[in-house]
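With one protein chain withheld, the remaining protein chains of the complex are depicted in position.
Letters A, B and C name the chains as they come in the text, with residue numbers starting at 1 for each one.
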């Protein structure tokens, strides 16, 4: 029985495994200097149309986040995040453990805005306070929402005006780029941010994220920093091979498209049964609001997670789909509503 | 053409891949709470005969080292290491980046002794100096040597007498336990140290190390610390499955035995051709001393690494074997000597 | 012309200088092991009636705060603070620079409550989030308010129930203990918290804070931690002598009493002229709310600071008094109102 708990419950997409099996007994250079990693880097540079981008493969998302913040900020500088941001809530203080404060503002549907960013800059005025130097956003966000092109452009402008670096956490960038509401291309993303990552773990890989350092001034010595933060596996080719597979023939976006389609069907089922949503469904995370009792049964039977208590009677739960979500899981959810409600 | 550069050039042993393939579409709990990780933990506890040991799967060795040091020391405490220790030389200051000094002494064939440890304790006498609190050793060492039972017992005693924790880096513990010179069992290792790890990356896994916290007082809250140091992958089952395979039917030690046998053949070839060694060969790293010119050709043709300049005319090089080293590679080396010398 | 900017604009109280002058050419032990520091420690232990308390003299308040947090928490643990807390706002991320997150809640008049503390505990439920382990409060607070005995007892109980350490920042503890609203004795404070400090800088000393570690389990090795954080001056006797003077004949509280009396007169002047306050005046910080135009003149003529914009027309400013505030300064303020309003 497949459930809707998250997008990292299964192994890797078969095409990812295939390349790993084929190459298993090859001898490869260590530490990401192998030919598969090089090919994957090249495929990514071409996809984002940025020949001078620096691309590194990092085992996980928290590691990527702490690396970016600690490598590009000086000790007295902070990163601005929505209060719902992954780095603020769900990384056990990994950012602070590298010495940096995360300054938060209450986000709008999980998103930052120029006004919110400006308010942090405006309230940090002298050397008795940390100095804002980086903006952290995720796309799609922790609440399944996405940034439009004009929103991202406005944030970019705010960053430029205030000397802030812009970092986009792309753990779920595939589902953002293939969202029905999206109007951003990957090339545009790469040009509007200073650094971002293309998430592998949640979109078909066993593990691994492709960090892209767009701004050339930030590229120097990055491999030293990776090594120091234990983000440079001896068998780096294990990550490289997976991105080689994901970047070939559009596999990456096609997996995300599938996840979004499945999520759309989940949303339809709730909509058809008269339920609303915490945020407008548009990527692979759907947040229906349902009565307490129904929530309990959904959690038990479909492995969705409790998200928030909305009022005395209603609860928001989180349904997540992935490349591995099957039509039969959707059918089971539909049957549940037909039978039980 | 297979070379002798290191023991992490290939992917995973076929039996490790097998379990990953079989379980690929299963849905598993995230973050190491899955059934494969649980089974692997149980197999390890049984193997080391320590039912209360805490076992965690960590993506890499540097990460395991920095986690151990930073989790178990207070801020003013240091770790003692041989100057050749991996944490001192080859981790880009990963330990210091967590705030702790590595205090070194010149090791004997890569090993620490009670005298060396005592000398550090004796020279750190008050609050103006860091406080020694942990001893770091590796087995087998960076120079391919191993600790005998009585050596490890003596170090243990020195640690107890001085209130020091004993940590054993087991990146290559398989080759130590299966060395022709070894007289230690894994159960004894687990009883003589406070914490150690069983290396996967260099003995058949794609990546992953099994950290074993023997001392119960150290076990509390360790998962928080893993998460903070980015050592808790979302798909933790990827690590768990691999150790499940390695721990079944003695696979782990049989792979190490193979590596040692191949290394022994490498050593024989050098010995037969009249060359000596930097340290007595007994595990999967062999350090022959050869004339400068020969060293160059070996490096070029067999991918071995330069280790040290011995004198004006001679060089020490490092040959490493692994579970994946084939007899044909050995034959090629033998032919080389027959044809060229 | 004396102004009301803060309580650290002047040097030291004459009695503090006296002991420094008398002892200037004495030779004293370094690093706080001198007889003056020892006497001051003894005087403090007697005052708080806690013979086993550990007392250390630290150059400054930010340093004391960062020392306490980084010494007593493990890496994954956080400190809970009101959003107005000094460690959150005005220390340039000094706490985070030691690796720890400050988790904040909107305080009530600068104070924490059991409910606020419990809400943080309740929302930090697993290893993906930092672990609450310490509560930071200040008395008097950044908004001039104080904790009553029953409030502090309730917080203590909440801490005990949740395994939290309780740390009281006493930069202005003198003005709290001598507040007209206070019902706490210093002995009670020492028994209700685990660690606190008696501020010297803002109450008669040139510099220096007396950190009191009440909980014996926290006392071990503290001098190592002081040295590491550069909080152990070579001439520690400079701090010890000052506290020796402050602790003699009730000087410490008499200086705070004076500051409070002067503040009370400041408050009276505003009250008499029809203005209200941001928080009820009871210590040496007074926060009158005045029209924008008046605020500008007060800031210019009396050096008070802008605190907050209350509405379109009104501003809150901060007036601070100290041991050095003279009646003539009060008279000048009174004249200002008589002449200008």
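Throughout what follows, a contact is a pair of C-beta atoms (placed from the backbone, for glycine too) under 8 Å apart; a residue touches a chain by one contact, two chains touch by 3 or more.
In this text the structure is predicted, and so the values were computed from the model without any measurement.
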Per the touch definition above, residue among A:23, A:37, A:71 or A:322 touching the missing chain: A:71
Residue among C:160, C:181, C:230 or C:308 touching the omitted chain: C:230
Contacts of chain B with the absent chain, listed as residue ranges: 75-76, 78, 89-93, 96-102, 127-130
Missing-partner contacts on chain C, residue numbers: 2-3, 5-6, 8-12, 14, 17, 20-21, 23-30, 59-63, 66, 91-94, 97, 201-202, 206-207, 224, 227-231, 233-235, 237-238, 324
Interface with the undisplayed chain - residues on chain A: 31, 70-71, 74-76, 98-99, 127-128, 130-131, 221, 223-228, 232
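In this section, only the chains that are shown with their structure count from here on.
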Most centrally placed chain - per-chain CA mean versus overall CA mean: A
Chain A onto chain B, rotation angle from CA fit, given as a multiple of 5 degrees: 180
Mean-CA-position distance for chain C and chain A (Å): 43
Whole-Å gap between the CA centroids of chain A and chain B: 34
Distance between the centres, which are taken as Cα means, of chain C and chain B, whole angstrom: 50
Residues of chain B engaged with two or more neighbouring chains: 224, 227-228
